[in-house]
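A single protein chain has been omitted; all remaining protein chains appear in their positions.
The block that comes next holds chain A.
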Amino acid sequence: MSCATSDLEVQEEEEEEGGGGDHEERAHLEEGGGGGGSFQTQPLRHDDLKEMLDSNKDSLKLEAMKRIVAMIARGKNASDLFPAVVKNVACKNIEVKKLVYVYLVRYAEEQQDLALLSISTFQRGLKDPNQLIRASALRVLSSIRVTIIVPIMMLAIKEAASDMSPYVRKTAAHAIPKLYSLDPEQKDQLIEVIEKLLADKTTLVAGSVVMAFEEVCPERIDLIHKNYRKLCNLLIDVEEWGQVVIINMLTRYARTQFLNPNINESLLEEGSGGDKTFYGSDEDEDEDEEEKEKNAEAPAMAKRKPYVMDPDHRLLLRNTKPLLQSRNAAVVMAVAQLYFHLAPKAEVGVIAKALVRLLRSHSEVQYVVLQNVATMTIKRRGMFEPYLKSFYIRSTDPTQIKVLKLEVLTNLANETNISTILREFQTYIKSMDKDFVAATIQAIGRCATNIGEVRDTCLNGLVQLLSNRDELVVAESVVVIKKLLQMQPEKHSDIIKHMAKLTDNIQVPMARASILWLIGEYCEHVPKIAPDVLRKMAKSFTNEEDIVKLQIINLAAKLYLTNSKQTKLLTQYVLNLAKYDQNYDIRDRARFIRQLIVPTEKSGALSKYAKKLFLALKPAPVLESPFKDRDHFQLGSLSHLLNAKAGGYQELPDWPEAAPDPSVRNVEVKDSVFTLLERVTTLTSVPEWTKCSSREKRKEKKVEKPFYSDSEGESGPTESADSESDSASGSESGSGSEESGSGSESVESEEGSESEEEEEDEEEKNKKKKKKELKKPVQESESEQSSEEEERKPERKSKQRKSDSESESDEEESESESSQSESEDSESEAEIKKKKKAAESKPPTKPVKKENKKEKKEMSLLDLDDFEPAPSPQVTPVNTFLSNSLVTDLEGLSLSDTVLSPATIAPSSALKNYELLHRITGEGLSVEYCFSRQPFSPDANMVAVQMQFTNNATSDTKNLHMEDVKLQSGMRVKEFPEIELLPAGETAAAVMGIDFCDSTQAANFQLCTHTKKFFVSIQPPVGELMRPIFLTENEFKKEQGQLMGMNEITEKLTLDAKCRNEHAIVQRVTTAANLSRVPCGSDKECSPPVPPPDHPIHRFAGRTVTSSSLVLVTVATKEEGAAQLTVNCEKMLIGTMLVKDILLALTQ
């Protein structure tokens, strides 16, 4: 025995060394030796490994560990080496250590007591200064499935969740599901950690924590609210696997939080029956995709009940769309399913192209994608119709792919393309692949049932197939023909006759059974042949398959009822044969039929109805796609693929009837918006500062931030301590101010100025009296001011005083001061209540720590974020924008103060007209346009363009409208309403809206009349891409301070001789750009001792229309017409162009 085992030994050793070698044999030997035999070989062999592990040489240890890991990889048992291996857990050599970790993770569960020996090493590792060691210690520790260490793991996870390093936090997120699966009772504590990690702002963590969320507490959708926007915005930078998980989760989230964007459509569908939608969908979706996007809004608006999409819903759709371009098929599929489940019908089309692209990928990918496409084609056929040819089958496709493609082609078939599809099918029938041919014949049958026009063609084709050499083809055809004939049997008795002949040749049971059923069912149509067939069948009855026998009995019974004279004996013969059949089904059937049809004394009442029973009219079978109604499973999911609910599948909820409160998502957003905006700028302007990549920068910032927030004190500005010492409400206000809405913003500034004013000299005060009075009622009406707010007032005043006393030069100090006061002021806003709620739900420590410069910048950006999604449908386009807010009130006042009448609001008289279509090229029609500088009511993000049509021709022009809009991506256009008739010599006006996406790209489109089309384009001057906002001087300065560096562009210039007075400068700047003047009265307020300056500084403020980025313009005049122009704008491109334009305006 020992001799034999040592032989074995040698052989195995050799193999170990050789790496490859003959595996099977060895595996065999070892498995066989599970019992007695190998009991001796194992220790023997492992002894030398143990020796190597015990040696001092790292190289020997390493060699031993490699062999052990190789054993594990091959699935062999190496558990008895545990004690020897675990000793090396603290080994200095990193390679050995790694392999030991690998071993531990695999076997710790089996050797729990010994595994505990290693725990202390990991605990030490958790404290290591190197983040990677911390991470790997946590990774291994959490992978050891030993219940005793659950508390240790819990502690480690909690600690790691607040680690400085995002990588360690990511590992913590990974550890959460591990611990959860080990001990589900920890759920509550783990949810806390998840909640904390969800608030993390790094892309590294986002994917992992959402994965943990999905595994531990997918039902706690409320945890997502606050992080929703952040997740949307970070999405594009998350690694691809995380993207998939996040998108899937957000799909579910959106289904619970938003309204069905197709609600109007579905109402329509219900109202007007199936046929209507059938055509309707075709019309909608046949259009080119680009057009679809543009039109997206239009049909929705035209509907009776206007559906307004939640901006957050839009945000999700917008931010996921670029991911359709991912190289990762899973990401593309995830986005596709998101669009399918969440997007308005007209927008779903964008996913088709990406999905078709995936069809070039590996066959497994094709398999999954085609399954999903098959489901989609049932609901939205039009989407894939343009790609019909992409689903053509190649002979090299695997059969399962072919069958799926057939399915898709069948679903796509309609009256227009059926002939092409049928021609395709004809070539498929010649394929060598029999399963595929069978599937093709089935598909032809389905096309024939679905599309009445081609039913006869299909039937004829199928009948031709009956003479095919291949029996399988014939058999399948018979089965399909049978189904088709059931629809209109009377027309086709010749086909039935033809098929009756086939019974001699066809051996495939299913086909024989089908023929017999047909003959029996329609025996009146073939009265002569039917008895003969029965005769033949009776002869061969005993040799038939069971299903055929059953049909013979059926045929016999039916013939007996209709033609008993000829078939009575035959029937009895058949029934007798069946009586002694081996199969009990057949015996049962025979007995049952005999009782029914053969009248005896005992036969009950039923036999009277035998004829009715057997010869009842059978409804034609409905040939349905197996993918019908599969879309109640979330597309792209395993459950959808299997058409069965998989374990852990999260049901896709139905749309809510009414939208839940959208404000729950409001709380958060700090730097996510910031990064987004930053990204937009960086991406469009990379060439200017290529030194460092935009992505790099972004990442850097993200990494930095948690670092700051963790390290208390030192790095933060001094004020942080100040605000900390404030009451809790003080810190709340910090977060509250971060999201002051558009309306509230102005109130806030007002408040701020009021408190300042109180400190001012008498004359100033007198002036302001009026203002105050005017303000009071407003305040009262809106006042939900808490008493605590009152209490804080004196405090604020004192602070204000402090800031006043401080010199202007101390920029940073005063800046942060004012921001602080501002944040406190914001408490008094109309929205106070909402904000309080939000602020309270926040952990109170957070905002305190966030007091550094960067955060402040974000605050300001936040304002605009909130500003944007409040496009409450304005009723009248003109002036609502201003009168809605309190800006007008205030502005009116400041105007009266400073006697600078038309400057603050853009003077409408100064509008410049541009020519869109010249009288000659337009053949009589001339069109001019101007940027009316009024808010465009249907969409706040659009620039209103006022068009003036003049018909100089002698004849009338009709149906003036626009078509074929060609835009850069992201841009949108709201077309002007069609002008039915423009009589000769008349003039008409219309307003259209264009969202230029803050770029000066031209919008190209065709202007169509009833006879002609003209290509025209509208290109905006950069100054029209913004809208005026009101800022006080302090605010202006604060904002300007945050837009330094590359966001600031300065030019020196010499003013035009005619343009040296204040009025002219203001006039020219506001003509060049749609900005509003910052009242310079406040200039004096700030620094009362200084006499009115000789060389005034003019400030103008605005925001870009689409992204609401601040645009700040300063014109500082100097001696002799010299001046300095400064533009601060995050969008550097806009800034640069604006400088040029203003420069031009001021110097000419």
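Rule of thumb we're sticking to: a contact is a pair of C-beta atoms (placed from the backbone, for glycine too) under 8 Å apart; a residue touches a chain by one contact, two chains touch by 3 or more; residues count from 1.
The rule we apply is simple: contacts and distances are computed from a predicted model.
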Among "AP-3 complex subunit mu-1", "Large ribosomal subunit protein bL19m", "Immediate early response gene 5-like protein" or "Dynein, axonemal, intermediate chain 1, paralog 2", UniProt-listed name of the chain not shown: "AP-3 complex subunit mu-1"
Among A:Ser118, A:Ser143, A:Gln551 or A:Thr567, residue touching the chain not depicted: A:Ser143
Residue of A:Arg124, A:Arg220 or A:Lys430 in touch with the missing chain, whole complex considered: A:Lys430
Residue in contact with the excluded chain [from A:Cys91, A:Val368, A:Cys447 or A:Val1105]: A:Val368
Contact residue for the chain not shown (choose from A:Arg469, A:Lys565, A:Lys618 or A:Lys1058): A:Arg469
Which residue of A:Glu109, A:Asp310, A:Asp456 or A:Asp532 touches the chain not shown here: A:Glu109
Sites on chain A contacted by the missing partner chain, in the whole complex: 19-20, 23-24, 27, 57-60, 62-63, 66, 69-70, 72-75, 94-95, 98-99, 102, 106, 109, 130-133, 139, 142-143, 145, 165-167, 171, 174-175, 177-178, 181, 208, 211, 236, 239-241, 244, 248, 322, 325-330, 332-334, 353-354, 356-357, 360, 362-365, 367-369, 389-390, 392, 394-396, 398-400, 424, 427, 430-433, 469-470, 636-639, 641-642, 644, 646-650, 679-680, 683-684, 686-687, 690-697, 699-700, 703, 968-970, 999
